[in-house]
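Could you have a look at this structure, given as structure tokens, before my questions?
The other protein chains are all here in position, but one chain of the complex has been omitted.
Chain IDs A and B follow the sequence of writing; residue 1 opens each chain.
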Amino acid sequence: MNAEVVLFYAFAVLALLSAGMVIASRSPINSALSLVATFFFLAGTYVLLLAHTIAVLQVLVYAGAIMVLFLFVIMLLNLTETEGERAKVTFGRVAGALAAVSLFALLALVVMGVKGAPTAMATAELARFGTLAALGQTLYTEWLLPFEAVSLLLLVAIVGAVVVAKARI
Amino acid sequence: MRVPSIPAADFLPLVPAIILLVGACVLLMTEVFLRSPSRGYQAPLSLFFTGLAGAVSLSSAFEPARPVFQGFAAQDPFSSAVTLVVCVALGLAVLTSSGFLRSRNAERGEFYALMLFAASGMSLLAMSTELITLFINIEVLSVGTYALTSYLRRGTRPAEAGFKYFILGAFSSAILLYGAALLYGATGSTKLSEMAVVLPAALAAQPALVYAGALLVAGGFAFKVAAVPFHMWTPDVYEGAPTPVTALMSAGVKAAAFAAMIRVFLVLGKGMDPSVPLALFSGLAYLTMIVGNLLALPQRNVKRMLAYSSIGHAGYLLVGVAALFVTAEAPAGDGFRFFGATPLLAPGLSEVAARADALKGLLFYLLAYTVTTVGSFGVLAALERSEDEPKGTAWDLDRFAGLAQRRPGWAFAMAVFMLSLGGVPPTVGFMGKLLIFRSAVDTGLVGLAVVGVLTSAAAIYYYLRVVVAMYMRPAPEDERIPVTLSWGTELALALSALAVVVLGILPGTVTDWLQQASTLWLGQ
Partner (left out) sequence: MNTLQEFFQTSPVPPNTLAQGLWWIIGLPLLGAFVCGVFGKKLGRANVSLVASAAVGGSLLISLLAFWAVNDVRTAATSAYAALRTPYTLAVDSGTWFAVGDFRVNFGLQVDHLTAILLLVITGVGFLIHVYSAEYMSHDDGYWRYFAYLNLFVAMMLTLVMADSLVLLFVGWEGVGLCSYLLIGFWYSDAAKAWAGRKAFITNRIGDFAFLIAAFLLVTLVAAFESQATRANFGFPGGSPTTFSRGLDAQGPLHFEALKTFSRALVTNPTPGGAVAAVTPDTPIATGPLKDFTYGGVLTAVLLLFLLGASGKSAQLPLYVWLPDAMAGPTPVSALIHAATMVTAGVYLFCRLNFLLVFSPVAMGTVAVVGALTALIAALIAFAQDDIKKVLAYSTVSQLGLMFMAVGMGVFWAAIFHLVTHAFFKACLFLGAGSVMHGNADETDIKRLGGVGREMKWTAATFGVATLAITGVLPLSGFFSKDAILHGIHQTELFGLPWVGPLVLRLGQLVAVCTAFYMTRLFVLTFWGERSPEARAARAHESGATMVGPLVVLAVLSVVALVYGLNLINGQPVMENFLGPVFEPARRVVSALGTVRVEHGPIGVGGYAQAWALALLGAGAACFLYLRFYPTRAGQQAPAAVAAVRRFTQNKFYVDELYELLFIKPLKALSFVLYKVVDALLIDTVAVRGTAWVTTRVGAALRYVQTGNAQAYAAVMALALVGGVAYVIVRFLTP
């Protein structure tokens, strides 16, 4: 077992744990902070995958900018721990939990059933892989259409958010 | 590194979507620069862009299929036909919107802009041939409709509907994405054209990965088309959304999602054991037809009834989708057996011809369903009074009582729509069902056709109940027509009723055209 594998498992387990905390925590701030942690651990996994740029963007954009905004909003709204009764065990929740767990388990089974060895990459390719230059070149040439579609998506999302957030119509 | 160049001609297929996009931006700008209190120009403006986009897609309908943007999208008759259906749905929805919004004092450029944005997403979705592009475009149309769903925030219902739609939609998107990831893992590509090449080898090596991926992708699509058991959001969201938005959702979103689903599975089906997609879609079709129609039966709320009916109609469309996967030879080995025998093509029918027939049926049904359902939601929109909404009686069957005396034109149009939804000749709904069931029988899917006919016979009951209420019940005492008469509503109802009848009596031209388009697309 080399260091890479150890790191991978560490990141993976921690990411899962903190993701679990996001749902389980009763305080919104704790949830948001757990989400930040999740993003960090995911960034770690990206690094292990040699996707350096994505990892950096993940930390900068998600963990940095977006989550800070989240926290601001939560604090501005002054959301505190929700009082009242603990979540009841209802039929729906049990069924949902069961479904989610078994779906995860089954999919894990499928993925673990994958046979075959990892493909090796040529050194020249490896040098370019995941760099900002390579990413930019791919994004603006071959992946032009999805890239433009994403910008459309962002525009729609902004307009939609404004409409939903606007005063009563 | 190879730097691909994108020729300018690659942008041509995007023109309808770009027109819609430009229209949306123009409408957004009008809110900024034209601050006049009267916004009567907005509906005609949106209509202009819609018509332009529709005309462009019609003009390119017979161009031979070709991949554009390095195989991320494709220009073909199929995408043009779907874009056209979307434009029809959008145009009619815009027409009904103007009166609806004005009577609520809620006419804004954003509303039309979001509609146009969503429609451009639909148009792009219809031509996407790469899983990530496809996913993004699904999100474009979804985000647009999420926002539109909670556009009117009176009471808790629209907000609840919008939120519910958003959460569940995100869930289904995640499923779709997961499926796409598994498929990528198995084939090493997200482009459908490349996947088609690698798929046989991938299936031999990793069958479970491919099938699980395909299943999850199908689940994601099933949510968008409201197939059972992914349908449960439909009644709540349809009821909560502003009625013209519901119309657009039930027609346009459905058409685009079906288009994408057909495109993806026609590729995935090529390498697979054909009995798997067949079983998948037949199973979905059975469930959807039966459950959708059964749940619609007890509804007294017409809007909810139409929501359930839209589930039922998704079931009929799924029959057509299932017919796409019947092959001439029996699958080797333990092929999936449905009701004892694996369906086979009728002798003397080539696979391409059968598929073209099924595809023609599907496209015609989409068009038929679009004009009919948008029309019936139009009547609903014209009838509902905003003060009834909190009470939840805005769409009660009683609102239709005696409509024939008060508004004979609307009552007649609604009767035409109801008969068409029920599949009664001589309406377009009947022709659509005829085409779909006929290709189901031709491909040996007799069980599906029989269940389809039986459920449509049962459905006539709840459609006729509306007609009976309109023509045979006295109007309630406190009745008054809520909406200030709007030319948009009247025009939309007249156009869609006319289309329902004319296409029902003379479907020849359109079916010939769709036949040509389908053959052109599949025969390549």
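Simple rule for what comes next: a residue touches a chain if its C-beta (ideal position, glycine included) is under 8 Å from a C-beta of that chain, and two chains touch if they have at least 3 such contacts.
Bear in mind the structure is a predicted one, so any value in this text is a computation, not a measurement.
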| said: In the whole complex, not just what's shown, which of B:172, B:327, B:420 or B:496 touches the removed chain? | reply: B:172
| field | Among A:26, A:93, A:128 or A:166, residue touching the chain not depicted | value | A:93
| said: If I consider the whole complex, including the chain that's not displayed, which of B:233, B:258 or B:316 touches that chain? | reply: B:233
| query | Which positions on chain A touch the chain that was left off? | reply | 91-93, 95-96, 98-100, 102-103, 106-107, 109-110, 113
| request: Determine and list the chain B residues touching the chain excluded from the picture. | output: 160, 163-164, 167-168, 171-172, 175, 207-208, 211-212, 215-216, 219, 223, 229-230, 232-233, 235-236, 280, 290-291, 294-295, 297-298, 346-347, 357, 408, 424-426, 431, 434-435, 438-439, 442, 446, 457, 460, 468, 471-474, 505-508, 511-512
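Here is the rule we go by: only the chains that are shown with their structure count from here on.
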| Averaged-CA centre spacing for the pair chain B and chain A, given as whole angstrom | 31
| field | Contact footprint of chain B on chain A as seen in their complex | value | 107, 110-111, 113-116, 128, 134, 137, 141-146, 149-150, 152-153, 155-157, 159-164, 168-169
| task | Would you tell me which residues of chain B are touching chain A in their complex? | result | 1, 3-6, 21, 28, 69-70, 72-73, 106, 108, 110-111, 113-114, 117-118, 120-121, 124, 130, 132-133, 136-137, 139-140, 143-144, 146-147, 150-154, 162, 178, 182, 185, 205-206, 208-209, 212
